[in-house]
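Note that this complex is displayed minus one protein chain, with the remaining chains in position.
What follows is chain A.
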């Protein structure tokens, strides 16, 4: 299957999480913090820390480590606190 990461189509496999796809691509950070705009990415990997938030199909605050990708998902980095688009 294919998903879109930050505007570019990339290959993904059944069962992969967003964090799995991005880590495989060598992407380390996909979010900035609300306060000082610091880069963040995967941290706890099991859904506890909420550091790996990402935007999926226009919906922000999705945990990349928990979200299993679906064909055609539009995945974008998240900056600070975002509202759904």
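Everything below uses one rule, namely that contacts are C-beta pairs under 8 Å (C-beta built on N, C-alpha and C of every residue); 3 or more make two chains touch, one makes a residue touch a chain; residues count from 1.
The definition used in the following text is that contacts and distances are computed from a predicted model.
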{"item": "Name per UniProt, for the chain absent here [options: \"Sugar ABC transporter permease\", \"Transmembrane protein\", \"Small ribosomal subunit protein bS18\" or \"FAD-dependent oxidoreductase\"]", "value": "\"FAD-dependent oxidoreductase\""}
{"item": "Footprint left on chain A by the chain that the document does not show", "value": "13-17, 19-20, 23-24, 28-29, 33-36, 38-51, 53, 56, 59, 61-63, 65-68, 70, 84"}
